[in-house]
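Removed from the display is one protein chain of the complex; every other protein chain stays in position.
== chain A ==
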Amino acid sequence: MKAVFFILMLLVLMACSKDSERTSLFSGAGESAARAQVTSKNPVSLPADHASHPAYELEWWYLTFVLKDAQERPYGVQFTLFRFGTDSGFVSNWSNAQQWMGHASLHSLNDHAFESRFAAGGVGNAGVGSAPFSAWIDDWQWQSDSDAPFPATLRFRINQHTQLSLTVKDNGPYIRHGDNGVSVKSRDGKFRSYYYSQPFLTATGAITHQGTQRAVSGEAWYDHEWTSQLARREALGWDWFSVHFDNGDKLMAFQMHVDDAVPYTTGTYIKHDGTARTLTDSDLTIRPTGYETINEKPVPVNWQITSQAHDINISVSPFKSGQWNPGQFAYYEGRVTVSGTHKGSGFMELTGYQ
């Protein structure tokens, strides 16, 4: 009887296997202690740092747009070029040790178009050039006239049926987050990145979707970030918000999830005149208030962001449901509406919820 009981217990234990845990977005990209690390001794230096930093594990050039057409229909647009350092263990005569990934997404109230592109580094069909600045993967092209990313034109198509052509202009300074661009993401300072933004961007252009072309205009936000630490397996994901307030001020709020630790919160409040102040963990609270079920898992899409020091108490909610980017690296990326003490619109990125 003991044997039978043992077998039964074994079966019960085997049947009660653990649910899948939260996984890191870029943990598959590889880790290497030999990669360059983020340090405050080498702060962000512009315009040199607009270029690529292959010594670091991860890097991205991120553009998000909150646009509207002549009929005031809202659109959310994302264009991102990611770079990963790889460690294949051999020297290739075809490509270098970099890999590129492009993500492009367009949300209207009724449609979503998304496409991802991949390319090996050093071949020629993907990369970032600096004089003049350009970033491309296949026929997705971001072309500036100078060594700075803006003003620039951006042309890309998503899945044959959607085409975007945007002219982007900057009308304010670049903002270095954290300590002169060294952005600390965790309480112990282990997770950090070089991070600067250009939140003062305006965009005009046209969206052609399913054969119909619409003129659009609006605001845009540019992020350039590079690091080796965020590729660690303990980095489970983050909640990131970029907000354009109606009064011209900007807010970047960020919350990092590292293993079982309490999420670390940081941000930057940017006044309309370009002056910026870093918000620390004690200055800023980011709290989920509502969830949406995506791929049978709850994803927090409604948030409350508060900062007593700046009299901020805002609710952030998506402008539509289902703003999920599928693909090999899946995450939430969508346009949001802001209400409360401040009003405005922006973008929200939630990773690690797959």
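Some observations on this one:
One rule holds in what follows: a residue touches a chain if its C-beta (ideal position, glycine included) is under 8 Å from a C-beta of that chain, and two chains touch if they have at least 3 such contacts; residues count from 1.
Following the convention adopted for this analysis, contacts and distances are computed from a predicted model.
One chain of the assembly is not displayed; among "Beta-ketoacyl-[acyl-carrier-protein] synthase III", "FtsX-like permease family protein", "Putative xanthine dehydrogenase subunit D" or "Cobalt ECF transporter T component CbiQ", its UniProt protein name is "FtsX-like permease family protein". When the omitted chain is restored, the residue from A:Tyr62, A:Phe82 or A:Trp136 that touches it is A:Trp136. When you scan A:Arg157, A:Arg187 or A:His310 for touch with the missing chain, the hit is A:Arg157. When the omitted chain is restored, the residue from A:Gln71, A:Asn110, A:Gln210 or A:Gln328 that touches it is A:Gln328.
For chain A, the residues touching the chain absent from view are 1, 3-4, 7-8, 11, 14-15, 28, 88-95, 99, 116-120, 123-125, 136, 138-139, 157, 327-328.
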